[in-house]
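A protein chain is absent from this complex, but the other protein chains hold their places.
Letters A, B and C mark the chains as written, and numbering starts fresh at 1 in each.
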Amino acid sequence: MKFFSDNAASVHPAVLEAMARSNAVDTAYDSDRLSRSFDAVFSDLFETQVRAMWVATGTAANALSLAALCPPYRGVLCHRDAHIQNDEAGAPEFYTHGAKLLLADGPGAKLTSETIAARLGEIPDDVHRVQPAAISITNATEYGRSYSASEVAAIGDLAKTRGLRFHMDGARFANAVVHSGASPADLTWRAGVEVLSFGFVKNGGMSAEALVFFDTTLADEVLIRRKRAGHLLSKGRYLAAQVLALLGEDRWLDNARAANVGAARLAGALGDRLLHPVEANEVFARMSPDEVASLRAQGFEFYDWAAGEVRFVVSWDQPDTEIAALADALSDL
Amino acid sequence: MKFFSDNAASVHPAVLEAMARSNAVDTAYDSDRLSRSFDAVFSDLFETQVRAMWVATGTAANALSLAALCPPYRGVLCHRDAHIQNDEAGAPEFYTHGAKLLLADGPGAKLTSETIAARLGEIPDDVHRVQPAAISITNATEYGRSYSASEVAAIGDLAKTRGLRFHMDGARFANAVVHSGASPADLTWRAGVEVLSFGFVKNGGMSAEALVFFDTTLADEVLIRRKRAGHLLSKGRYLAAQVLALLGEDRWLDNARAANVGAARLAGALGDRLLHPVEANEVFARMSPDEVASLRAQGFEFYDWAAGEVRFVVSWDQPDTEIAALADALSDL
Amino acid sequence: MKFFSDNAASVHPAVLEAMARSNAVDTAYDSDRLSRSFDAVFSDLFETQVRAMWVATGTAANALSLAALCPPYRGVLCHRDAHIQNDEAGAPEFYTHGAKLLLADGPGAKLTSETIAARLGEIPDDVHRVQPAAISITNATEYGRSYSASEVAAIGDLAKTRGLRFHMDGARFANAVVHSGASPADLTWRAGVEVLSFGFVKNGGMSAEALVFFDTTLADEVLIRRKRAGHLLSKGRYLAAQVLALLGEDRWLDNARAANVGAARLAGALGDRLLHPVEANEVFARMSPDEVASLRAQGFEFYDWAAGEVRFVVSWDQPDTEIAALADALSDL
Partner (left out) sequence: MKFFSDNAASVHPAVLEAMARSNAVDTAYDSDRLSRSFDAVFSDLFETQVRAMWVATGTAANALSLAALCPPYRGVLCHRDAHIQNDEAGAPEFYTHGAKLLLADGPGAKLTSETIAARLGEIPDDVHRVQPAAISITNATEYGRSYSASEVAAIGDLAKTRGLRFHMDGARFANAVVHSGASPADLTWRAGVEVLSFGFVKNGGMSAEALVFFDTTLADEVLIRRKRAGHLLSKGRYLAAQVLALLGEDRWLDNARAANVGAARLAGALGDRLLHPVEANEVFARMSPDEVASLRAQGFEFYDWAAGEVRFVVSWDQPDTEIAALADALSDL
C-alpha cells in the first residue's frame, strides 16, 4: 500500500483514453487543435483572458516561470522549504541564469505578507547585495498547507507595493482549490498572482502540467524559453490531451477531493501526532522508529521525512480500503 | 496526405499498449523497473557496456550531451545546417552555458574528417578565440544523408587525435542504421562516438528519446543535469515503456525500413529533381512554384525548404497508397 | 619598433599624473567625485543627456552592453570578423547567458543596412530559430575602416524599423571620430546608437574604457551587471581619472589624430599592397614571406594576419622616426 507519493500514482483512465484518441497524424509541436485550445479553456476556467501552455514537469513549469519573472542578476523570495529551493536540483538557478533564491521562514512552509515584508527589510538596497525581483509561493505548500484567497491577496498586495512579480507553484493547486473553497480566479489573479504552475501529474495526469499566464505579456517569451529548454515536444497533442481530459467533467476537482478526503481521514486517526494541519493530500506525523517499523511490517510504504517524522501522501486513485487500513493502523499505534 | 514531417506522425500501437500496461503505481522518476532496465537493454543492443536514460525530446538529448562534452568556455564543431545550430532555439548554448557552435560546411549537411580538419585549422590557438572541445554530427543528416561506419570512424579518429569529444545526433539513427547496413555498434562507439542521441519520437514513439553513453563516466553528471533541466519526469515509466516497445521485436528497424523504402520510391520518381541522395526517409527536390501548387492541389502536404526547393518526409506509418499517389504525382510533373 | 598593437602602447603622461593626483582616501567604488562626474562630462561631449560609467576592458564594455540589449534566448547580428565574435573568448555568450551571434559579411569588417537586411531576411521567424534582438557594429572596424554618420544612421533606421537594439563597439572610436570629421553625437545617438563602448586604453589610457548609454534607462541594470561581473573596482577613482585626463584638452582626439596620420603615411608607402582603405590607425597589406622577413630583420615588429597578409598598427605615442623608418622600408620593398 503505497503512500509515499502522489508522484508515482496511476494515470486516470480518461487521460489514457484521450491520449489514444489523439493518435492520428496532426501538425507538430503545439499547433495541433488540442494545444491551440488551451488559451480558451483556461480563460474560461479562470474567468479572465489568460495565456496557457503545457510543459512536461512541474520543475520545468516553475523554472520557466521564474526565468520570465526574474532577471539573472536579481532574486526570488520563497520559503526555505520550497520545492524550488530544495527539490529541483537548481533548476531555478539554471533557467534564470543564476538568480538567487532569498529564503524566508514560517510554519508549514507557508509565507505571509508579514514574514515576506520582514525578510525584504533585511536586504540592504545597494549594488553589492542581490535585490529581489519576485515572490514565489507554493499552494498547497510542501507541508500540505493551503492558502486562503485573502492570504494570497495580502502577499499580492505586498508584491505590487514593492514592485515585485508574483508566482504560484501549484503542483497541488487542485487540492488547494478544493480545500479553500475559493474559485481558481480568487486564488490566483484576483489575488495578484501573475503566473501559475498548474499541476496535473499528481492529479491523475501522466506527463503534462500547465503554465497559466495571467500577465499575458509574458507568454510569448516563455514559448521561446520552453523550446530553448528542450520542452517543446513535437507530438504535443498527447500532452494537451492529458490536461484537457482532467479539466473535463471536473475530474481534476474530483481527483483532488478524493485525495484530500483520504488525507483528512488519516489526520483524524493521528490525533496529536499530527505535525501540520492537513489542508491538502499530505499528512506529516511524529512517529518513533518502532512505530515506523510496525507500519512497514503491515505493508504500508511511506517517506521518512526527518528524524522522528514521516509523511503520508494520499493519491487521487488511492483505494478506500488502503486508506481505511492505514487509518486503522495509525489509530492502533 | 501529410509528408511534411515524421515529427507529427502517429504513435505505434505497441507503444500505446506498453504505456497502458504501465498504468499501475510504481516508484517515481526513473527508479521503476522499466527505466532500470535501460542500461542492460542498450548494452545488449550496442554489444558493449553502456549507460542509457530517457529524455522527452531530441533537443534535450542533444543539449544535455553537449553540456556533458563541452565546458561553457569552449566550442562544438558542427555543420552549418545542423539541427543544433538552426532548429533548437539556442538550446545548446543554454545547456552548455554559452559554448559556441563552430560551423563547418559540406554538401548534404555531412561533415568529413577533411572538412573538420580544415575548419579546425582556421582557429588560432590562443586565449582570445573560443577553442573547440567537441564534434557533433547528425546521422542521418538534416538532408537525409547517412554516414557509413568508416566515415564516422574517420571523424572519430580525428577527434581522438585532436583531443575532442564526439557526439552523434541520431534523431533518425534508425533510418541511418537501416540504410548503412552497419551494426549500431559499428556506427557509434566502435567509430569513436562517445554519446548518442537516439531518436524514437520520429520512429513511432510519443515523447521519449534515449541518451546512450558509450563513455559511461558521463552518465551520472547527465542524470543531475537532466533533473536540473526539468527533464526528470516523475512518472518516467511511461517514457521507458515507449522506448522498450520500439526496441522490442525490432520495431524500430521495421519502422525505419518502411520509411526509407517509401522515401526511395519518391526519389525514384523525382529523377534529376533530386537535390541530395536519399539515404534515410527525407527527400529534397527542386520544384517550381506552379508544380508546388499543383501537388498541393492534389492534397499533398509538404514543406517549402528554400526558394525552388521542397522537402518530403516519409513517416514510419505512411500508408503505401499515399506513397504511391505521391510518387505518381511526382512522375507526372 | 613596435607596430603590432596599440594595445601595448604606453600610457599618456597626463593620465599617470591624474592617477597620482587621485591618491588620497576617498569613498569607494564609484561614489568618488571623479566617477560621479561621468554623466555630466559625457553628456557635454555628446550634446545630450547620457549615463556613463567606467569599466576596465573593452571586452567587458562590449559584453555588458550586449547583455543589456539582448536576452539570453535571442541573438546579436554582427560582422563575421567582429571582435565580439573572434577575439573575446566568448564573453558575449557569457554575459548574455548564451545569446547567439548572427554573422553577416562585407568587406573590411563593415556592415551596411543592406547586408544586415539581407542577413535578417534569411532568418525564419519561428520558435525553433534564434531570433535577433540587436545589431552591433565596430567603429572603426577590425580592419581599420570607419563609418560615416550617414552609414551609421542607415543602420540605425533599419534597427528601429525591425525593432532591434543598436550597439557600437568603439574600441577605436576616437580614430573613427577623427577620420570621419563627424561629431561624437552624429556618429552615435543621432544615428540611432543606444550604447557605445568608448575605448580609451588604445588611446593612451591604462585600464579604463567608458560605457555610454544614450538609452539612459539601461544604465541602472548595467551598474548591477558590472558589479556582478566583478568589474566594480573599489578604488574606482583611478579609472575615472584616466578617462577624464584623456577627454581633457582634447587629448583623446590629438592622440587618435597622431595615430591616424601615421597610419596614412604607411598607407601611402604601400601603394597597391594595401588591403583596405586606411580610415583609422590600422594598416593591412599584402606581403610575401621574404618581404616580411626583411622588415623584421630591420627591427620592425608587426602581426601576421593571414597567409600573405600583415597588419601594422600605429599607436598614439609612435615616434615619428619609427613611422618614417617603416614608411621608407615599405617603399623600398
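Please note the rule applied: contacts are C-beta pairs under 8 Å (C-beta built on N, C-alpha and C of every residue); 3 or more make two chains touch, one makes a residue touch a chain.
Predicted model only: the values in this text are computed from it and were never measured.
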Among B:Arg228, B:Arg257 or B:His276, which residue is in touch with the absent chain?
B:Arg228
Looking at C:Ala8, C:Ala40, C:Ala306 or C:Ala324, which residue reaches the missing chain?
C:Ala8
Contact partner of the left-out chain, one of A:Leu45, A:Ala99, A:Ile224 or A:Val313:
A:Ala99
Can you work out which residue in B:Ala40, B:Val127 or B:Ala306 touches the chain that's missing from view?
B:Val127
Even though one chain is hidden, which residues of subunit B still touch it in the full complex?
29, 71-74, 97-98, 127-128, 131, 221, 223-225, 227-228, 232
Note that subunit A touches the absent chain at residues 72-73, 75, 86-90, 93-94, 96-100, 127-130
Subunit C, residues in touch with the chain not shown (by the definition above):
2, 5, 7-11, 16, 19-20, 23-29, 55-64, 88-91, 94-95, 201-202, 206-207, 224, 227-235, 238-239, 315, 317
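Note that only the chains that are shown with their structure count from here on.
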Name the most central chain, where centre means the mean of Cα atoms.
B
Measuring centre to centre with CA averages, how many angstrom lie between subunit A and subunit C?
49
Distance between the CA centroids of subunit B and subunit C (whole Å) is 42
Per-residue multi-chain contacts in subunit A, two or more chains:
29, 224, 227-228, 232
